[in-house]
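Notes to accompany the following structure.
The complex appears here without one of its protein chains, the remainder shown in place.
== chain A ==
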Amino acid sequence: MSLHGRGPVPDENLVQLLRPDGTRTDGSGYTEWLGDIDGAALRGLYEDMVVVRRIDQEATALQRQGELALWPPLLGQEAAQIGSGRALRQDDFVFSSYRENGVAYCRGVGYADLLRVWRGNAPSGWDPYAVNMATPQVIIGAQTLHATGYAMATKFDGADAVAVAYFGDGATSQGDANEAMVFAASFQAPVVFFCQNNQWAISEPVRLQAQRDIADRAPGFGIPSVRVDGNDVLASLAVTRQALDRARGGGGPSFIEAVTYRMGPHTTADDPSRYRDPNELEDWKSRDPIDRLARLLKAEGLLDEEFASQAKDTADRAAAELREACVTMPEPGELDVFDNVYATPHTVLAEQKEEYRRYLASLAAAPGGTA
């Protein structure tokens, strides 16, 4: 019997290292992956989650204030994103969807770069090669193939870097995602499929996409999989490290289903009250990823007042910088639409650009024009 829509209630198939009450489990064999996670590292993970939640909140506010055209909140998915994002090596390469702003934070994406595309100022936010992360993919599932191909090419090169595909539960229905698993398995590509099952694809519950646990699908393709509590940052970190290690060692692809919950709307354009039982949200609030780690930190004497206020200050500073980066972003130029369509000169497009330049000049020259 699957547990879709009910989330990480006690479930023997779910890797959990931290219970919702903040106590540690026996580790189900995964603690070996966390040998270096001492008090300072735990605090680091906590601060990361607090910061990305604050950034997310600020971006949502910026959208409400008309500064962004749209924003896809990650609220509730901080542990899955920070846990996995912090497991990556600098030379690993991420192919994500639009919701992985926490992963982008881990990769070092700047604030203006994070918002550029959502403000509608540019076709993309950042240079993928500068942070080893492709810019967000909106076409559901497409990036799973890109990650697989990148991993195949990494293997051609004899490198030990890994490609990671981030995608949602809804994406698992797309042909692309299933075809990616076929290729990854056939070519034993060093790729990690990281699926955040946040229970919803806009208004569609996960049981419409999968009648069994999503993680159950991968073994049929010949890919080992694990179902992890995605609201448990330690478990998310551990299983991702394990999968990366397998890929680096020539063990091929892995599939991770991180069971989590989209606590906010699909995007700022969505109204979940039309399709979601509010009790469900209440239920998941009791498993909040940040509260959970806070409980552990408290129990271990790591969350004193000084550290708590330091984390809050860091988050507030990040939010202020984000806002500043947003509102001071330079406006695009009037001929920028013609840039970068082709890598080499294209005669017809060059003519169209010239035509439009003349057109703008004629408008400016017309009586009442704005020269």
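Convention: contacts are C-beta pairs under 8 Å (C-beta built on N, C-alpha and C of every residue); 3 or more make two chains touch, one makes a residue touch a chain; residues count from 1.
Throughout what follows, contacts and distances are computed from a predicted model.
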Checklist entry - If you look up the hidden chain in UniProt, what protein name do you find among "3-methyl-2-oxobutanoate dehydrogenase (2-methylpropanoyl-transferring)", "Glycolate oxidase", "Phosphonate ABC transporter ATP-binding protein" or "Transport permease protein"? => result "3-methyl-2-oxobutanoate dehydrogenase (2-methylpropanoyl-transferring)"
Checklist entry - Which listed residue, A:V94, A:I140 or A:A294, touches the chain dropped from view? => result A:I140
Next on the checklist: Out of A:V50, A:A104, A:A122 or A:C195, which residue would touch the omitted chain in the full complex?
Outcome noted: A:A122
Checklist entry - Thinking of the whole complex, not just what is shown, which of A:D176, A:D229 or A:E257 touches the missing chain? => result A:D176
Next on the checklist: Give me the chain A residues in contact with the hidden chain, please.
Outcome noted: 69-70, 98, 117-123, 138-141, 170-171, 173-176, 201-204, 208-209, 269-270, 274-275, 331-332, 334-338, 341, 348-349, 352-353, 355-356, 358-359, 361-363
